[in-house]
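One structure coming up, written as structure tokens, with questions to follow.
Note that one protein chain is taken out, while the other chains of the complex remain in position.
Note that the chains are named A and B in the order they appear, and that numbering of residues resets to 1 at the start of each chain.
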Amino acid sequence: MPHIPQGYIWEVATLPAIHIHDLRKTYVVSEREAGARAALKSLLHRRTQEVPAVDGISFDLAAGEIVGFLGPNGAGKTTTLKMLSGLLHPTAGELAVLGRVPWKREKAFLRQITLVMGQRNQLVWDIPPADSFELNRAIYRIPAADYRHTLEELTGLLELGPLLRKPVRNLSLGERMKCEIAAALLHRPQVVFLDEPTIGLDVTMQRRIRSFIADYNRRYGATVLLTSHYMADVEALCRRVIVIHHGRLLFDGELSGLVRRFTAHKTIVVQLEDCEADLRDYGEVISCTDGRAILRVPKAETARVTERLLADLPVMDLTVEDPPIEEVIEQVFAQEVT
Amino acid sequence: MKGLVDIYVQQFKTTLASQLQYRAALFIWLIGHILEPLVFLVVWSAVSRSNGGSVGGFSTGEFAAYFIVLMIVNHLTFTWIMFEYEYRVRQGTLSFALLLPIHPIHSDIADNVSYKLITVPAMLLVAALLGVAFHPTFRIVPWAVAAFIPALIMAFLVRFLVEWTLAQTAFWTTRVNAANQVYFVLALFLSGQIAPLSLLPAPIQVAAVILPFRWMIGFPVELLLGRLTPVQALTGLAAQAAWLAISLILLRIVWRAGVRVYSAVGA
Partner (left out) sequence: MRYLRLLFEFLRIGVMSELAYRANFFVQLFVSLLELGTALGGLTIVFAHTDTLGGWQPDEVLALVGIYFLVGGVIRLLIQPSMERLIESVREGTLDFTLTKPEDAQLLISIQRVEIWSLTDILLGFGVLAVALTRLGASVRAWQAAAFAVALLAGVVIVYSFWLILATLSFWFVRVENILVIFQSMYEAGRWPVSLYPAWLRFALTFLVPIAFATTVPAQALAGRLTWQLLLGAVALAIALLVVSRLFWRAGIQRYSGASA
């Protein structure tokens, strides 16, 4: 029996759906000062500057993962997504999606991915979504039976029924987004890139779309990479988050790990009879209403402060919580961490 | 009043700055403005040459002069506001203009004039080159040249106000291209761009006089070329003034009605 090295089998079995290593993208931007004189000068000579949008990032996504890609505006999320979907050439680094090089834009590759961009439409404006769907069917060469089946499922999952026959321009933003997502999934792509899909939507619609994505991932095992600057998106959908800032990765791991690593504080919520006691001795008082006090204490002090509170005061209820994740993320972004 | 001047100055500065951003596009529009009169210059020169050197009171050289001057006058008076408006209403960006405490027409005028400040040198250069190529015959009549200035200014104002008012049709229909086309086709015929108005059949000449088209382009051209009698010049200036008044009234009415009707197409 031929000797098959163990490492080889392991690698083949776990070929990542998305593989990035030391990926870089640098933009050349022309800049100019304000004022009419500068405007005239720029007619003759343009000054340019190199801006690193993505500055050496690496990560792997296994098939079927849903991963959240978090970062403030301008962090490099969209640039990374565009490189993964073949829209942008990287300046340097390794890049593979489903084993292929995205920027070669091979047809077989494009049939297996999809890109949804919040606030940008691929649906034709003046006609009902159903007709745009037909167009995608032709472009992706979806067999009739598969198309009908997928459309039925998507219509059910996204509650598209009454929307399909209305011209897109008559739909609300949320309804349009649902139809955009459906259009993007008609060909059952294996890899789904979502770029800020819930931006501009109301809370109910955001929740619906999130639950749809989770559902879709469960049913079809599609790999989902989701960018957002809404923490709620990521909390609801992703066990794993990747945090990017200034083009560099700050964190890659489980959401709980993010909190653990980046917070120096814990929140203690104490229920007392009233707010008369002075709690400043125990920690930073965030608020106190009807006896419900919220304190922020350094992580290391948590146990000691809790002991003292329980000993000193008539505590009716006490819980120790992590600070809200929004706060954590804010702190993460505020740090100039390498 | 000082406030308005300030606004115009600021608007000029910003428009100038943004115009210069799009360097390539600026000079491309000129090509259209050069080519159209050029085509008719060539056609009518050919006609004139094959008919003993003159047709309908114009010699070959005078045709050349007519169309070269027409080119300049047309460029100085033209607007693109009708296209711009259709775009604005469609995109819903008109809302921003409606929120400002000044009438949006001012920024549009400033936009228009600042564009021409940049392009006029090029146009004059082209006119000079065409002069070399086609040997135009000019007749310099001093009082006519003096009268040309106010005629030109009024022509610009009449044209701008009329086209700005027509641009408001974007309030009522989302596809205004068709309405624009009607206007441009009429203008082509009736303003003297296809041929000097005196060469057109009588009914068309009458229409050209009743409608504002002649006063937008044809009249100042003929004036500068010294082809009009003082009486005709004065009547023309009066007609321009009348159309100025009419278009201001129309503008007010249409603008008010339009704002009331305005509903954004596309959130």
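The rule is simple: a residue touches a chain if its C-beta (ideal position, glycine included) is under 8 Å from a C-beta of that chain, and two chains touch if they have at least 3 such contacts.
Computed from a prediction, not measured in an experiment: that's the story for all the values here.
Within the complete assembly, A:Gln122 is the residue of A:Gln122, A:Ser172, A:Ser211 or A:Ser256 that touches the hidden chain. For the chain left out of this panel, the touching residue among A:Lys25, A:Lys77 or A:Arg176 is A:Lys25.
Contact with the omitted chain, checked across A:Ala138, A:Val203 or A:Ala334, is made by A:Ala138. Only one of the listed residues, B:Ile102, B:Val185 or B:Val206, touches the absent chain: B:Val185. Per the touch definition above, the residue from A:His21, A:Arg105 or A:Arg260 contacting the chain not shown is A:Arg105. The missing chain lies against subunit B, touching residues 21-22, 24-25, 28-29, 31-33, 35-36, 38-39, 42-44, 46-47, 50-51, 55-56, 133, 174-175, 178-179, 181-182, 185, 188-189, 194-195, 199-201. In the full complex, subunit A contacts the hidden chain through residues 25, 27, 82, 85-89, 91, 103, 105, 107-111, 113-115, 117, 120-122, 124-127, 131-132, 134-135, 138-141, 167.
As a working rule, only the chains that are shown with their structure count from here on.
If you average the CA atoms of subunit A and of subunit B, the two centres end up 53 Å from each other.
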